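Just one protein chain is left out here, and the rest sit where they should.
Up next, chain A:
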């Protein structure tokens, strides 16, 4: 199909004099009504030169980049009305728990005037023709798809009205739609959408014009709605990749090297492994020795029995200390000199490696044959998986079918297709279908990591005014080979001025960082070093670490100037929306209330994803709390006892889903600052399970967590998935610094103390215990 030319959206006057934008979309040829819309229907933006004052991300950010990348092919986003009156939409995004199926169903139901139960949103398989428009990340989904999906739905409704008008012998403007039925109020005649779907179909593709439902008439958008899969989730019916039954796809696991990214030389006891109970196949692949068996338990036994000769990994001999030294050596200098007239505030903090793994480990089903391949996996960039698998298997891209399965979490982990490619490689090597599942121990040791980083801030103060604020962020290289790299390259020509001279990562950095304060000369720069690690972004790219360092510095400046931290922020924030979220948490969380010694409040703001958020916490660092003993395998430490989160995400689609995203983002930010990290020793990561990778647990959760949604009257939805992470990490860090009177050199704060005995490296995975009945309670 060729891409029709799209005219720019026209304006027309409504009877009340309010201009209403009209959009062009398409009625597709088909036996039943099918409509489509183009993603270029997003909000228009000025792409003029960026004045020197604002940072690049103020005018054009990562959201815009991803949205612009989606422009050329987006007419392929289409909605079909079936003869049963169901609106079907294959969504080219991945549902990983963030709730986009529910919110997208709401958007379609709203615009089409159809009950939500008659809207079926499913995940589209990899569609190579979509090019870059099939990447789920950067909290961009709703921002980039809101308008086009509405336009498609509005055209469907318009076509149904016109089909009914012909049947009733009247005109469409005399008819109304109510819950999936077109009615003529004068005659009482009515037809369901299902009855009209065939008559409304077109034999040719035609462009039509449509206006969208005015926001003040919204009945679905903006009202709380529970997740559509809530019942399936609580009854065990919800299917994840390893729950699928694909004929012949038996459980498969991989014996991996002790060192990060080590590779296999040779399996010395293959004959013995093949004789083990349940084992059907063994194969050496680039990432290790794969084994396929009747059960995963027998795979675990086989992996543990393997005698493998390993090659060292690229980080052989490296440890946290050596990586940190490399980062220090790579730090860009701070440019503003200290003078006798100025006061300076310096903050210098480091951040450990962290694992972005979800609770569902990397898993994928693959059936690779001589002339075709079929893959089932949770994938946020399925097209890239398809390309990589085709290349590996020597197939054409269209011979590889990639099914996108709802994931048990992602947090950035499933931007990569490591699992799908590995499963396909094993299936090809063994010549049989496989159901690959990573062992938990594989995840922190061989899976994607959020890179170690340092962040230095220097602020200069002259006569009580902040005249400069410099931030130098230095990070182990972040891998963007999941698709964002391709987006940036392909969009390079249309990027705003000011990015031309920067490299790829620096560009991403500048597209995501918006220090929202008036601090005179502001520079935030990134340098990267050391590409020995399998990295990725973890529910944010750079922002949480950058926000922690910046907000700690802001507290320090306020203290130096003897101004209350909230007042200081309010005095220097540029944006009214940011001020409003800050005022909201300060008021609701009772900022400034008296607390016992050893407890303190902390507060922070963050602006990104076309919106902004503020978090207020109270932390308890008193010895009796820090030393709470809750038994083996638990890490307690300082406890955040109260959290207030305010979010202004622009237009809110589903407040209930938004609240969930804020709570979840909070739990991540809490772990980043206080408890969760990976330790590198001689090229090996020590962590191997949840009893040593200390993600937030019930005993770390504040008894009081309140989310406040702040309405800024915006008509554009922003991003929610990552919004609360950086703000929380910063607020908790600020609270900790205020409670203890010192800023930690390293985050999370417990990183320097290893509280566990590392699990076995050879074999690389622990055996399952046998105490299940004894520990029943």
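Throughout what follows, a contact is a pair of C-beta atoms (placed from the backbone, for glycine too) under 8 Å apart; a residue touches a chain by one contact, two chains touch by 3 or more; residues count from 1.
In the analysis below, contacts and distances are computed from a predicted model.
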- Task: Could you tell me which of "(2Fe-2S)-binding protein", "Regulator of SigK", "ABC transporter" or "Phosphate transport system permease protein PstA" is the UniProt name of the chain missing from the displayed complex?
- Result: "(2Fe-2S)-binding protein"
- Query: Any idea which of A:80, A:134, A:407 or A:427 touches the chain not displayed?
  - Reply: A:407
- Those residues of chain A that touch the unshown chain are 96-99, 226-227, 229-236, 238-240, 242-243, 245, 251, 277-278, 294-298, 300, 357-361, 406-409, 411, 437, 439-440, 630, 633, 656, 660, 663-668, 689-691, 695-699, 701, 703, 705, 765-766, 768-773, 775-777
